[in-house]
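Just one protein chain is left out here, and the rest sit where they should.
Up next, subunit A:
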Amino acid sequence: MSLRPPQNLSGGVPWPPGVPLLPLILLDGGLWAAPCPPAPPQNVLGGVSWPPRVPQTPPTTLWGASPSQAILCAPDPHIPITGGLQAAPCPPDPHIPPHSPPNPWMCTPTPKFGGPRPGPQARVLAYLERLEAQGRESARKQEEEEQQEQKLAELKAKVQELRAWRDKLRAKLELQQKGLLEKDSFKMDAEHPSAWAVLEWKIQILRDLLQLFYLTGINGKLTRRGVCFCITTAFEGTYLQSYYLDVLTRPEVRIQCHSVPIFIPLEQIARKHLQTDMRRFLVVLFDHLNAYDGRRYQVDQLQEHFSGRLEGTLQRNSLCNLVVFRYNVSGDSGSFLFSAKLFYSDLCCSLPTEAIVSCMPNAPAELAEMAAAHSEMFRRLALHKAFASFSKAEETQDQAPINPPGSPQ
């Protein structure tokens, strides 16, 4: 908002000198207009006196036509103008110190548009601007101070809190040490452990339990209409997959949706156990999933690490309960091809129930023995581990003739 001295309002009639004027605002459009006091109603029609509350004021006929009454107040930037004509002379601006330069509003206005701006007016404007800036500055400082104070108070409160906590922990530690010394009288005497501490402790226990359940492979969460179970499978310490099962409990127990692979006989298991024994149902399903993922993991590992030994493609079905492959075996007299067929007739088991390893019909007898040993190995060890042990055995066999007997290994 920029304040400018008033210009000639009524065009032809010059503003009488020595009269304080209403400052004008430069609007966006570049027009000069009086800011707030609206033009008083013209007396021409009604003859009602204006303003009505000041009876001694003679009616104003035209805006600016009776200059003696137009002693208007220079609007203080801090006081919002609320409209209405102020007929009385305005009180001295409290922001202007008494030894301030002569009232700049009393000076002569420019008689014409675009004339040079007189010095005293410019000074007064500069002064006002400075005042405004000062005001803003002080307000800002005050705010900052307040904020700092607030922050300080907060930090102090926190210090208090932390101290209290430290004391509590110290007390607890002492108590525990005491408790260790006299085990029989283990009582969380708890000199008054606050309700909050107890709650936190309980929450922690529950969290640990949840983690424990997650590690066991079966965990669930209550939902609006039932439970959502999560079954996590693992094979020899490697977590493999998570399957979900959304079970509704009302009006009867029923599976709403799930992500269990289609070839797992979920429906059979559900028919058998779901209505009668939820725990049993979950355990059986878990066994199926765990065994399936275990079998698949073994085959994947085999293909990943021993693809060089495998001959042709490995055949398996979706459930991985029949795995057929051929592999190379290096014996004393060159390399031979074994073919293996692994049956997993127990779907809850990740090791084969039957392993048939066969070699070429014309192979030497020692190879047939070896095949039998391999078959035994497949039934006892995970597939990739069995292969690792074959490789190891062959390595030692290969090394044996190279090293002269008795040489240190």
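The rule is simple: a contact is a pair of C-beta atoms (placed from the backbone, for glycine too) under 8 Å apart; a residue touches a chain by one contact, two chains touch by 3 or more; residues count from 1.
In this text, contacts and distances are computed from a predicted model.
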Among "Centromere protein N", "SCP2 domain-containing protein", "Nicastrin" or "tRNA (guanine-N(7)-)-methyltransferase", UniProt-listed name of the chain not shown: "Centromere protein N"
Hidden partner chain, touching residue among A:Q134, A:Q148 or A:N317: A:N317
Option from A:S138, A:S259 or A:N328 whose C-beta touches the chain left out: A:S259
Residue of A:S194, A:Q268, A:N328 or A:S389 touching the missing chain in the full complex: A:Q268
Residues of subunit A (touch criterion as defined above) contacting the omitted chain: 210, 214, 219, 221, 223, 228, 230, 244, 246, 254-263, 265, 267-268, 313, 315-319, 321-322, 343, 345, 347
